[in-house]
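Missing here: one protein chain of the complex. Every other protein chain is in place.
What follows is subunit A.
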């Protein structure tokens, strides 16, 4: 088991190296350069431009820049942001809790709603409930996130005025953020009303980010439950005279969850791309919005470092899912 984890961790290294090469290339393929963009409308003289580029080390050949990036990386240094000149890692870590909080809530919603809906649709196959759940999830799956987010904002924030439009907390609250997770920090602050305010800010982004994983999880759970219900061991469970509830909740669900776990793991990876759009729509100060800003400003180190860190997180999450997989599937557990 430990050697399994170790082997998997070792396998991450070449993958991560590949990712650095791809991101480095892609990032430098974006037309324009950070200095020209910083100068903006006013423009900048050619000599001054060359001088600043040299100061930033951007005049060197690309392969040399890549090698020095790798060299720093090997010492755990992701470089500094070209804009703020803060260490990339610090910026990432300070913004990550916001994304994590949003992602966690979205996944929680997707899983806690998607699995029961999928199960009900599966056991009531062909019923109105089934058609409703499947139809809705297909719609949710094919909905463009940006449009969906705006629709929700217009309706709930604009027309009904129930939810705030953007940010994590209204500006009339000023609280310490020791954990970076707004729901926890507002609770710790003891400030009356702050927690509800944070919660209300979280609702719409959570729904938007959860939509696609929710749809995927519900559909996967349904097909998985349907498949499992046709298995011989379900017939055995019925032959024992067990209640239908027990057969589904215990005998069927445990097995049906095996493929669903894999899908959940994959959705966690995809969550980051969803977060980029969602955070942009709702001005959510997290990694997604930060990366979009970094693209806009050609902040090469932030982009390279940020994407690398996200890749690392996604891979570690998938490794954890793999291990969980063994936990619910004894056949795999014993073969490791």
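Definition applied: contacts are C-beta pairs under 8 Å (C-beta built on N, C-alpha and C of every residue); 3 or more make two chains touch, one makes a residue touch a chain; residues count from 1.
What we mean here is this: contacts and distances are computed from a predicted model.
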| item | value |
| --- | --- |
| Per UniProt, the name of the complex member that is left out, chosen from "ABC-type dipeptide transporter", "Putative protease yhbU", "Di-heme enzyme" or "Cytochrome c oxidase subunit 2" | "ABC-type dipeptide transporter" |
| Hidden partner interface residues of subunit A, rising order | 230-233, 235-243, 250-251, 254-255, 328-331, 334 |
